[in-house]
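Before I ask anything, let me first share the structure, which is written out below as structure tokens.
With one protein chain held back, the other chains of the complex are shown just where they sit.
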Amino acid sequence: MINLVWLIPLFPLIGFLINGLGRSFLPKGAVGFIGSLTVFLSFAVSLGIFFELNGSVTKSFTIQLFDWIQVGNLSIPFSFQVDPLSSLMLLIVTGIGFLIHVYSIGYMHHDTGFAKFFSYLNLFVFFMLLLVLGSNYVVMFIGWEGVGLCSYLLIGFWFSNPAYASAAKKAFVMNRIGDLGFLIAIFLIFNTFNSVEFAKVFPQAASLTAGSDVITLITILLFVGATGKSAQIPLFTWLPDAMAGPTPVSALIHAATMVTAGIYMIARSNILFTLAPFTLDIIAVVGLATAILAALIAITQTDIKKVLAYSTVSQLGYMFLGLGVGAYTGAFFHVITHAFFKALLFLGAGSVIHAVSNEQDMRSMGGLKSKLPVTFYTMLMGTIAISGLPPFSGFFSKDEILAHAYEHSKLLWLIGVIGAMFTAFYMFRMLFLTFFGKFRGTTEQQAHLHESPASMTFPLIVLAVLSIIGGFIGVPEALHGNHWLAGFLEPVFSASEQRTGASHLDHSTEYILMTVSVIAAVVASFIAYLRYARNNHVPVPDTAERTAFANVSYNKFYIDEIYDALITKPLNILSGFFYRIVDKTFIDGFVNGLGRATAEAGKGLRLLQTGNIGFYIFIMIAGIVALLVYGFYNI
Amino acid sequence: MEILLLIFLPLAGAIIVSLFGKHQQAKTAAFIWSLLSLGFTGYLLDGFDPAAGTQFTVDFPWLLSLGSRFNAGIDGISMLLVLLTNALVPLIILASFSHNYKSPGAFYGLILFMQSGLLLVFTALDAFLFYVGWEIALIPIYFICAIWGGSNRIKVNIKFFIYTFAGSLIMLLGIIYMAQQTPDKTFDLLGFYQLSLSTSEQSWVFLAFFMAFAIKMPIFPFHTWQPDTYTESPTAGTMLLSGIMLKMGTYGAIRWLIPVAPLGFAQWGQTALTLAVIGIVYASLIAFTQKDIKRLVAYSSIAHVGLIAAGIFVWNLQGLQGAMIQMLNHGLNVFGLFFVLDIIIRRLGTRDMDKMGGIAKMAPKFSITFLIILLGTVALPLTNGFIGEFLLLMGLYNYNIWASAIAGLTIILGAVYMLRMYQRIMFGPSADNTLTFADIAGTEKVVLFVVCALILFIGVYPKPLLAISETSTRELIDFVNGKIAGGSPTNY
Partner (left out) sequence: MEAVTQSIQGVPLNHYILLSAIIFSIGVMGVLIRRNAIIIFMSIELMLNAVNLLFTAFSAHRGDAAGQVFVFFVMALAAAEVAIGLAIIVMIYRNTNSTDINVLNRLKW
């Protein structure tokens, strides 16, 4: 089965080709079926591989397809690696990918670009699978940039709207900034280890001393790549804008899979990062700062998708915090559970948006509980899960990260818990604003309210179940679990763990930590309940006065404006300066000046030709005399 | 003898095609004839052994009184460029099918004539012959641009001609000087390679050759003829200039500049590299705010060629192999881009991107092919551009991490200006003039599909192309490094 791993990316590629080439004549039913089926087939193969790997003694397989780039001692094969980490990621990508394909059949039904949408979605899955499966950094980089492309295409799916097209461009460019860091890291890795294959780099790295400059530089550059893809400070502003894309895209790409690629990549290279404590500290701080900043922004947003987008940024921050404190398993655990509940929440939001005729502003929603029961209850599960209430999945993963953070530094833990409070608050705020109280939209919208079709509710239900029980793959020992996930991923992280040592929090401390975070979440959700459900508070319209903090938060800390003033504008001015002053005036002026100087010199010299014969003769004789004198003195 | 056929086949075609005079069938004839050349190149490629050095050589007395022989041959480096030339010329001719140029016989005759000159440049092993080819290629492109170009064509083309010609003359000085130094006063390339001149002599020779190549590529700050010329030329002329002709400069740097004056290279290589890297960022930044789409692509071409030049001047295997394959890729991509722009300009009658928008809705096939070409240009993995830029940046990295980081900015900046252009042209609401934009059809479709297929194919499976030039580049690098290290001239 493992030898057939190339089938996994091949199926979506075939789906992409069929839907892409046949988009003008294939019926919508066929398009949706092909698109979903191909991803399902990949999921089936992934499942097979997962079980085979689970039962196998060898935990890492490399399958080489063909030689890709071969120059001198640089040899980059196109090859795949199957190990516990990639097999789990495969399941997430294909499994959730499949559910979202099914959901899209219903969600995109009325769209004229239906086939285009499915072909792009399939292409995304293809690239994401390359990213996951690549057995070296360069193949990973193919997927890495490929998913960026698909993200670009799908954010700009409704490209007639200039704002959406700009959001797409912004996402691509910001990703590219990170990608340059990744690319240079690849060069550095090749120069240091003479290979870019994981299987060759990591064993060599394991023998190096911790904290060497090269490793620190490599890891910082890799992290720069990760900040672009996974929307961390300073490159996070593209993700909220990316909500311009259709909602299934937000769920698949901008919540469940692509944005976690940065975490996947760091987890994959964990040994390198373990050897660079300095980088780990940076990661922890950046991750936590992003988590808090995004949470602060999320609490005042009124666009339902923007709330979820900032929540995603914030949760990604938690994952990076986990990586930074060495909780690789915890971070990846959070990737998994986050994929479940955030995909669920986005799809639920999509279902709501679908029901209220493409309205996204929560100020025009409310009271949808009775009209959309399935959506409500599934989203409730998702909200509880993300808020970290036991025994839902988010509790276990977030708690594992926070516990490691506590071990690392109590301050990190404290800020993390405060961030978790914010999370619970804004998520319940969103839930109450949407589903409780009275409907605040137009009567037309009210008349149109309906529960979504089965193709949309089915994925919601499946994801809700996963959000509830997903955490049980990683129940910690303190709660009498055996943490199956940690055991399964042990081969991937063992080298790092040997260096850092296992966790040594005693169980009573863990209990206290858990209790504190649960109480924090409960309190926060209760405040949200009081404010938005019982008192029916509705956020003020855009024109109204806000308090200073609310204003800053609502305007996203003016970060886009700051970037615009600090980077975009100066570059544009510089561009104009280079073009008009340096290029046209200075360099071209010099070139043209040479030409003009020649012409001017000619103009001056021609005056010598007066037409006066006497003058000519005089010059001639003077010349002869000069020659004579010259000859006289030289001979 | 194959070389003679290769070089003179297009020339014969030029004569035949020019007989068509004012009949539009000239384009068909020219196309068929260029396919002959392409087919013959395929035959050569089939018999070509990458490991065997220079092949298919011809060597017979030509201008003996001058010391010049008709000496030409093909090694891996030449092979790739011959392939580029003979593959791109049919595409360029096909791409111009929608135009009805006046006096097509002359127009297409000149294109084929130029092809001969280019092939001569890429195969010549005698400096005098090389120079002859160098100028032969210049004359037809001057007439193509000056007769069939835009409104400002005369002024712009005089500048182009004089600028490049001045560079060539300086190179001619260098060639003559080198020939005078050889024992029996010949222009033989290998004779040049065997010489061991002093460092200062080699520096002067290096600078003399460098002027010609730097202007032709063009490298910052010798580039100012280029945007104007690209903008004012007829599309076929722009394609010839950017797709093939500027590779004369990069090819010259590999074959005639660095190995001929290795010590001069040791002296000045870093300066040249710095100029190339500055040019990358500089031209990219200028491309940021261009409104004229042809000018934008012209500046982007300066940036991309700057990267190729930088890869050459670091003079290591990755850089040079990257430069080789990127010459091919750049030719293909820039041809595709200019063709796409040609389609847009022809249908909308403007080059100002502010007057465009919403074409993607009207022309989905066009928008996809445009996007693929664009992605090739911004070096997305699995397109051809990535292979080239990856190797080039890696070569630069092996030289200096900062050079690589600064040159790598092209990855970001390129994405910015290219996507900005794509967005302005293709996305957004439709303008009045784009509402009736017709999707590609006929020859347009054929050309764009071929280009896209090649872009993806090279991106996925570049190995055969890389293999063609690898032995030659490695030998050349070893040879030059040996000479710089101070050894007596080794056999080459």
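To keep things simple, chains are lettered A and B as they appear, and every chain counts its residues starting from 1.
Note that in this section a residue touches a chain if its C-beta (ideal position, glycine included) is under 8 Å from a C-beta of that chain, and two chains touch if they have at least 3 such contacts.
In this text the structure is predicted, and so the values were computed from the model without any measurement.
Colleague: Which of the visible chains would the unseen chain be in contact with across the whole complex?
Modeller: Counting the whole assembly, the omitted chain is in touch with A.
Colleague: Please identify which residue in A:G55, A:P541, A:G611 or A:G631 touches the non-displayed chain.
Modeller: In the full complex, the listed residue that touches the missing chain is A:G611.
Colleague: What residue numbers in chain A mark contact with the hidden partner chain?
Modeller: Residues of chain A in contact with the hidden chain: 606-607, 609-614, 617-618, 621.
Methods note: only the chains that are shown with their structure count from here on.
Colleague: Averaged over CA atoms, how far is the centre of chain A from the centre of chain B? Could you give it in whole Å?
Modeller: Their C-alpha centroids are separated by 37 Å.
Colleague: Which residues of chain B touch chain A in their complex?
Modeller: On the chain B side, the touching residues are 159, 162-163, 221, 223-225, 282, 285-290, 317-318, 321-322, 358, 360-361, 364, 375, 380-382, 386-387, 390-391, 393-394, 397-398, 401, 404-405, 408-409, 411-412, 415-416, 419-420, 423, 426-430, 460-463, 466-467, 470, 474.
Colleague: Quick check on the complex: what are the chain A residues that touch chain B?
Modeller: Touching chain B from chain A are residues 66-72, 74, 116, 138, 141-142, 144-146, 149, 152, 156, 159-162, 165-166, 168-169, 172-173, 176-177, 179-180, 183-184, 187-188, 190-191, 571-572, 574-576, 578-579, 582-583, 587-588, 591-592, 595.
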